[in-house]
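Other chains of the complex are left out, but the ones given are in their true place.
Every chain is named by a letter (A and B) in the order it is written, and numbering of its residues begins at 1.
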Amino acid sequence: MHFEPVVLFFMLGVFAGLVRSDLKIPASIYEALSIFLLLAIGLQGGVKLAEFSLLELVVPALLILAVGSLIPVLVFPVLRLLGRMTRADSASIAAHYGSVSVVTFSVGVALLIQEDIDFEGYMIVFLVLLEIPALVIGVMLARFGSGHVRWGKLVHEVFFGKSILLLAGGLVIGFIAGAEGIKPLDILFFDLFKGILALFLLEMGLVAAARIAGLRSYGLFLVSFAIITPLLSGILGTVLGWMLGLSVGGTMLLATLYASASYIAAPAAMRIAVPKANPALSIGAALGITFPFNIFLGIPIYFWMAQFIHSF
Amino acid sequence: MTAQPMTLLTIVSETVLEDILVDEIMSLGAKGYTITDARGKGTHGTRAGRWTQGGNIRIEVVGNAVLCGRIIERLQAAYEQDYGLLMFTTPVELQN
């Protein structure tokens, strides 16, 4: 099994949370860390994107988006019928699982770098793109029940919300400036990246602890859902990546993207757009179960799957 | 120094609603508002101000009784059901 030491910080955070330590990452520091991560990921992607012809990417991009949009659509009836959840909750959870997690993706990238395995840098573009259909579909699914939707606010949130804006902004800056122009920023945005990811995971552990402690109240269905969904989405990503001719690294990252669930952009968007949904359920599943599952077991599994499918 | 009897309306609600509530309050005719960041607990559970739980804001509006009544009515109708929301009023002397 491939082990990435950075997840030890997540475990420390969970431990601190479970023993009710007074350790707290101040909110403004958390904000700063997340601005940093989003910008850094975007810049890294932009620099690598410059090596590709954008035209070549159109077809794979559309395919990856289309298949990714299937996830919330497939997940919704499962939640509604099997899980007997309200329409609002089902829609909101579907949006969370259709959307993606920047930190999960970053842990995947860190593992690839550590194992010295190359990947298509433009995968980061999908970190930006996949968020959008997932949130829109989530709201559409919720809509029939709740009547009134703040579409304007939602569209604004989706396109100009800070996550997308920083990722996309970093992408564009990296693309324009190129590896040469970015060089004096390397030490901040590239060399420090993993250290800052470690601090971020510490905070993630702290907040996940509260969710993990509440697991019982979610019921067996939600717990199983939060483990099986990433696995199935990961398989979807692996197969698609392989069909698109991605490298092993790229295939693994696509699987990771599909398998990850959002706990930053989606919760904020859903709280406004689908007010009737209970945020404890969606965040609990995404952050309390799926996130730790992915960074400890999921990513190594997707890596193994990517290697396996490429051995054919 | 001319003190004027007024009503102070204090609203405690979710941080995520800040822009929306401010728009409502101003469009209902308030002359101003004051916001402080807060955390707390109520019937919707603990809102400790950590990012995944969200925090609270505490909005104060000084205005006449009619204005405060309008704001209360509007917020109750639109937000009380789905969001954490606490509102209370106090008579104050505005010093201006």
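As a working rule, contacts are C-beta pairs under 8 Å (C-beta built on N, C-alpha and C of every residue); 3 or more make two chains touch, one makes a residue touch a chain.
Computed from a prediction, not measured in an experiment: that's the story for all the values here.
Colleague: What copy number does each protein chain type have in the complete complex contained in this file?
Modeller: In total, the complex contains the protein chains as A x3, B x3.
By definition in this document, only the chains that are shown with their structure count from here on.
Colleague: Could you state the distance in Å from the CA-based centre of chain A to that of chain B?
Modeller: Roughly 34 Å, centre to centre.
Colleague: Which residues of chain A touch chain B in the complex?
Modeller: 27, 30, 153, 206-207, 210-211, 263-264, 267-268, 271-272, 275-276, 279-280, 283, 287
Colleague: Taking the complex as given, what residues does chain B use to touch chain A?
Modeller: 14, 16, 20, 45, 49-55, 82-83
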